[in-house]
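Heads up: the structure comes next, in structure tokens.
Note that this complex is displayed minus one protein chain, with the remaining chains in position.
What follows is chain A.
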């Protein structure tokens, strides 16, 4: 479970870090690293690459701190910034991937063993099954699922991050959940209401 994070607290840390407060910056990093990392796994399975991108993002923010604006939505700001960097850098660093980077499955096979180990360490069997189902979704649907259920964002917030219409988010969400239902016949055990959930959505 990630530590619960209070957006007003983040906003306060944000404005303190802009004035050069290193402690506030470190706290901000600590509170938001996890969500950024996990979000990054939507784009690539190369863990070191994700870490580099997050590090670059934070260092860039630190360097530009005096020119940053105040925002009450720090998490969304960070996620969106990381997303932009990913889309831009994946294009640049890994041109062999689809130009959008996010449209195609960017799974790096060599990282699988490591990922499996981590899965075993962190997740129950049920959760692993669920993850496998999520991983079969198209990247943009995965992204919506992540933002919705990991970070708990609203459709409006997700739309803002992904630069799409709110309705598009709802569509992605609907398609993702429907597909997961097909992928997860064995998961009926998991939650009987899933069926109801999909009925409702349909």
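As a convention for this text, a contact is a pair of C-beta atoms (placed from the backbone, for glycine too) under 8 Å apart; a residue touches a chain by one contact, two chains touch by 3 or more; residues count from 1.
In this section, contacts and distances are computed from a predicted model.
Note on the omitted subunit: UniProt lists it as "Ferric-dicitrate binding protein FerR (Iron transport regulator)", one of the names in "Ferric-dicitrate binding protein FerR (Iron transport regulator)", "ABC transporter permease", "Glycine cleavage system H protein" or "Pyridine nucleotide-disulfide oxidoreductase". For the chain left out of this panel, the touching residue among A:13, A:79 or A:134 is A:134. Residues 1-2, 4-6, 22, 25-26, 29-30, 33-34, 37-38, 41, 47, 51, 54-55, 58-59, 62-63, 115, 118, 121-124, 126-127, 130-131, 134, 145-146, 148-154, 190-194, 196-197, 200-201 of chain A touch the missing chain (whole complex, contact as defined above).
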